[in-house]
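Of the protein chains in this complex, all but one are displayed in their positions.
Going in written order, the chains are labelled A, B and C, and every chain counts its residues from 1.
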């Protein structure tokens, strides 16, 4: 594969980025590059067994380390960066999910503040077996075990935010970041609007699998060896992170309360479908109201994230947004796999 | 089928119920009965063409007519009524979806109150073809059309509420009501906690199909010929409406803001799974956090509704809640179909 | 005062109403009547000492007993009932405030559902001294005591709701009900839109005083001897409960999330001020944005309640809404006091 520009990045611990924005790029990459990256888990690798309580072993605010940022050559405000996920391979044979004091959907938090004490802190170590494609749960209080299918994904992918801001890698918002949606798996293309020169793309927070909503606050958190292809789409803005697969278009919204996240995602998908098909906004509102799937992403982070998802087969005419970028990136993925 | 107790109810317009609670039963039924019912659409049948604007043709508050209530013999506070959906057949070859002023997810409303004027009012008449299992969309502002698969469901099923209340049939809450989830389709069993003697079960609001969230405020609204089987489960309370299929367990939560609906559903599913498997609450919290699907139901009604859904295959050991009621009701459905 | 129609009502325990709507009137009253009523406290008088935990002594759902309903002769849908508070006298020399499991602003609840255990249940008995106008707090865990000024008010006043509904007396909404605002004190006139023939006015839930937000879920709950004057205002609807004093106009909104309660109240006050002054909606939006006070009422009930309050002195020209009803009712109050 002579014409693929493949680059490998395995950051040293000092090279991790803890924010989107505010960090110097670790590399400059051209549009079309394929990146082979290692990402550390959200605990910066410090939770390794049942006794490693997050509140004790982790070093706040050094959570959710990101691999990057990558400066995408030529990227300017108003462009879009397309990130195609070619391959995600868990880098360990175990992953850790935890409760963290005052964090998660079914506990009071620092903002949903109550007088109640925090839930007990726990660490569940899951076996992760790539050969059998299985994650194995071991209950702590009883001897139950359970196998779930592995479904690797990245909780975090994003670019530097707008408005001169620097946001913690724990935050999901219009710049992407900690969206925590299971839809960010191999085969998906994520579109991110560029807010600063070079875009400053980072990725991290691998999950061996995650339920929709990330209810307890963490997924099966795991280091990941991931391959992505990056394409710069000039002159096309993207207001909120979007995802395209062979079969679906998705918009994401991140906000509180959760209905605002829902509104953002649904409205963006209407705008996207309307632009792609020529239907009016009201007609797209109607069609999508009957066609849309609305899986939640996270209901535990600084903002909550909702996904609006529609089958391409449910939209009139063949839609190929962003000048058919997804098809091109799928071709790149095939070429990469053919030569690996 | 000599031992099936099959009863047909086709209410006259004066017999519709507009509330849950506060209405005398139209019939008394025993546990085990199979009911063949007709339900009118949410517009009380008054929207029949593109010019029939809801604000003009409908007679507030006479919206969302319910067939019922049925007095379930022997039902007492603290019991559960199981409603199994055997068959749902749209009763017309068209359905209507509309915008309604200040109603829907992507508009200001009477409670998300703004100074903006309401969105334009529209009526979309969809073709509904049972033979091809298709719903056909016709755009108003352009000539786009689109076929979507038919997926009949009931937006509304419930019992009289607790706390001496009477609620409009437009409201979803702990008593069920206007949950508006696409999961309420043939093959599903809905469990409802009994709040008053006789339970006072009603059903209505057929949809030829509906997207998750019911974004514009209405689905493809249609009259329905529906067959349900009802079983009374003594001595087992159900705090929030639950749904069981051959493959999944689901809890629903209805509240605002939407994160509260999510919390209710997720917590109830944890409680349910914990009771069904013997796992501790914290262990069930962990397992479900990785296994759960979280499709939204409605984000437009008086309360919003979120669904927490888990594959039975993702729970340790065979779970057969409510004394295996779902299996029995599936058997009843098979018997009914064999003799129809 | 020969022309005052003064009537006294002291309900027996069986006469209490536990809902708004769904209850037969205990009396018919003409517009202009003065009512001397006794209201029991929200615990139905069952919490009498530190050991009387609500979860043990109260008989759910028989909470928040209302005195009424009163059928206001001539009241029809679209009219307004004005309730002027002439006098509020605590009927006991003590009041009780409590924590109630999973109820209050700083705890998880049945809807803000978490896995945490409930807060401890407590009863604080406050001394209430009408002579010194003082409420005295006694801490439970230490020996702190504290005197606060008495400021008697009614947490609950309302009429039968619209939409064929019956609502628990614990609910605040467009029909009034459990608004729990300290603004409902002597000297205030509350305007309530009529939803059913006769309006069906009830009142209850006396508080010796209450902080804004009713954070712990209860005020200094106390039985009350209260005098109100009622006037029927024909042909003028009132969308949400409003309050007028000699110096201020107030609108209330009750909804979740709390920002919706805020939006409702602010928008209603804009509409009210605009109608009263002739200013455009946008100009009233501007003026009120700089002039409004926004004290919270409750952030613990089924809906949260926000108040939008503006000094009459901050509105152009003398405003005397509802045909100067407040002035007339003040005159009635003076006449009543002169002859008592």
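Everything that follows uses one rule, which is that contacts are C-beta pairs under 8 Å (C-beta built on N, C-alpha and C of every residue); 3 or more make two chains touch, one makes a residue touch a chain.
Keep in mind the model is a prediction, meaning the values are calculated, not measured.
Within the set A:53, A:162 or A:236, the residue that contacts the chain not displayed is A:162. Residue in contact with the omitted chain (choice from C:8, C:139 or C:275): C:139. When you scan A:255, A:273, A:296 or A:310 for touch with the missing chain, the hit is A:255. The chain that is not drawn here is touched, among residues B:211, B:241 or B:257, by B:257.
Seen from chain A, the chain kept out of the figure touches residues 18-19, 21-22, 61, 110-115, 162-168, 170, 253, 255-257, 260, 263-264, 267-268, 270, 281-282, 285.
For chain B, the residues touching the absent chain in the complete assembly are 106-108, 112-119, 257. Take chain C: the residues that touch the chain left off the picture are 97, 99, 105-106, 119-120, 122, 124, 126, 135, 137, 139-142, 144-146, 148, 209-220, 256-259, 262-263, 266-267, 270, 277-280, 282-283, 285-296, 299, 304, 306, 308, 314-317.
Convention: only the chains that are shown with their structure count from here on.
Although chain A and chain B share one sequence, what matters here is the overlap of their interface residues, and that overlap exceeds half of the numbers used.
Ranked by how close its C-alpha mean sits to the mean of all protein C-alpha atoms, the top chain is B. Superposing chain A on chain C by their CA atoms means rotating through 180 degrees, a value rounded to the nearest 5. One simple way to say how far apart two chains are is to compare their mean CA positions; for chain B and chain C this gives 36 Å.
Separating the CA-averaged centres of chain A and chain C is a span of 48 Å. The distance from the centre of chain A to the centre of chain B, with each centre set as the mean of the Cα atoms, comes to 33 Å. Chain C has residues 112-115, 257 in contact with two or more other chains.
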